[in-house]
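This is the structure I have questions about; it appears just below.
The other protein chains are all here in position, but one chain of the complex has been omitted.
And now, chain A:
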Amino acid sequence: MTTTATRPAAAAPVPADLRRSALPLRRRLTDGFSKSLMGLALLIALIPLGLVIFHVASRGLALISWEFLIEDIPNSARRAGGGMGPAVAGTLVITGAAAAMAIPLGVLGAIYLNEYGKQNALARLIRTMSDVMTGVPSVVMGLFIYVSYVLVVKEQSGFAAALALGCLMLPVIIRSSEEMLRLVPDELRQASAALGARRWKTTVSVVLPAAISGIVSGVMLAIARAAGETAPVVLVAGTIFTSNWSLDGANTTLAAQIFKNAGEPFVAAQDRAWGAALTLMLIVLVFTIAARLISSRFAIKER
């Protein structure tokens, strides 16, 4: 290569002009145009977010008060006043019960996927199916619980709603927990095994604690999502105007009340819907922020 090449007798090379202004105008314009389109896309998405938050905050703040959070819902949508007490109670009870059902099941399922099943056929099937289950519309989950539970016990109840929300949370928790378990370095498992710990002991006292912050933050996000689910609650929880702190009997949630009142032509009902929306947004926000704090404060360093 070096032997055959004869140096062309060219003039001294002119250094390439690498300044941006040296580019042809068309290329510069296309570049600038495409960049501003990307910025515009961002703006298009953020404007609705800003508007939603603004409207919910401004319309809701006028209404929200301690009384609003504890008083009964007026049984005529036309009537002003009253509050969302039963809906707040129902949201807490139903979401709590759903979480109590879905969290252990979801975390155990994730442990199976990451610690035992790994890449075998069953684990892969479960993984795909939980992805599919994540995509099942919430209204279908509501119908499912109606058919398989409400029709059997012949009563609409808060527990039925909790079952439906639990089913919606389960795949989300499984997949997010599995991600977190996968981040736990294998050296920890090996060290524990070398000390003579059994598999379950290793999992419970070494792997889980190492991944717990990520798992908790995933769970919190799942709870925030479930608290805002409406369709299943509308289908299986029935209606109620006074607080019901138990899982038995009809119940309601903030989301269901927003849906019901938003469709009413009366200003009083619409106001209550805005108030309920602000309350719900605050609950969701608290869980989301908590999730972020926990995951950023105690995250395992990704390797």
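Note that in this section a contact is a pair of C-beta atoms (placed from the backbone, for glycine too) under 8 Å apart; a residue touches a chain by one contact, two chains touch by 3 or more; residues count from 1.
By our rule, contacts and distances are computed from a predicted model.
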From the options "Phosphate transport system permease protein", "histidine kinase", "Zinc-finger" or "Two component transcriptional regulator, winged helix family", the chain left out of the display has the UniProt protein name "Phosphate transport system permease protein"
Among A:151, A:191 or A:293, contact with the omitted chain is made only by A:151
Contact with the hidden chain (one of A:64, A:88 or A:284):
A:284
Tell me which of A:63, A:162, A:184 or A:224 is the one touching the absent chain.
A:224
Considering the whole complex, which of A:63, A:84, A:97 or A:170 touches the chain not shown?
A:170
Those residues of chain A which, in the complete complex, touch the missing chain
18, 23, 27-28, 30-31, 33-35, 37-42, 44-46, 48-49, 51-52, 55-56, 104-109, 111-113, 115-117, 122-123, 125-126, 128-141, 143-144, 146-148, 151, 167, 170-171, 174, 196, 198-201, 203-204, 221, 224-225, 227-231, 234-235, 255, 258-259, 262-263, 270, 273-274, 277, 280-281, 284-285, 288, 292
